[in-house]
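Every protein chain but one is kept in place in this view of the complex.
This part shows chain A:
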Amino acid sequence: MRDPDVAQTVSVSNPLAGERARRFETGLSRAGLGLVPRLGRRASDALLARLLRLLADRHPRAFEALRGMPDARVLIEPVDAPVALLMRVGPELSLHALPRGADGVGEAGAADAVVRGPYARLLDLLEGRIDGDALFFRRELSISGDTALILALRNTLDGEEEMDLVADVASIAGPLARVLPVLRRNAGPVLDRIEAARRLLPPPLRRGIERVEARIIGTLPGSGA
């Protein structure tokens, strides 16, 4: 299932991506995540299952460990995104996207543990770019429920080398996989220009543009994840 062409393009090393490029990618992936539930339950589950299979291929050690854990559900809740992820660990490993708020409440209630924080921090944490204890000490991350479960999940994911979730997600999203390395290479100048232009705009217009951007990202072919 792994496209050899894609495998090449995602091996771009992260240090190339500047901090601003990272912010842009974070915004992009958050917008993408927001769209997942809109695909409908079946399509979104299928997409996330595909993502899990791809991650399992790339990170076999971590996924074997996740499957070896006792059956349990962790709700990963970005406080600034419209969607939360419910991850089931254990033999029935799976991932579901739940809209935050009314719709998701029932299922989220079944979670054994909840990790809550800003989307960007959660992404950094999942990719092992930041230390979870430090985030916790700074109160940027809050956890509730089964602490041992969260710790096991954190340690398992942190034990992985070079998780690059944005690239992994992009790689199942067709054309985005080819755009991402180019974006990362040129991130500095391009983002400079975008940001300079944006600063000149009055706030309502700026917000309007952000919405349009989010929509453009959403309409890139196959970029729903």
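Basically, contacts are C-beta pairs under 8 Å (C-beta built on N, C-alpha and C of every residue); 3 or more make two chains touch, one makes a residue touch a chain; residues count from 1.
Here is the rule we go by: contacts and distances are computed from a predicted model.
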Complex minus one chain; that chain's UniProt name from "Succinate dehydrogenase", "Ubiquinone biosynthesis protein UbiU", "Electron transfer flavoprotein subunit alpha" or "Amino acid ABC transporter permease" is "Ubiquinone biosynthesis protein UbiU"
Among the options A:31, A:65, A:83 or A:97, the absent chain makes contact with A:65
Sole touch to the unshown chain from A:55, A:98, A:152 or A:169: residue A:152
Note that chain A touches the chain not displayed via residues 61, 65, 128-134, 136-139, 142-156, 158-161
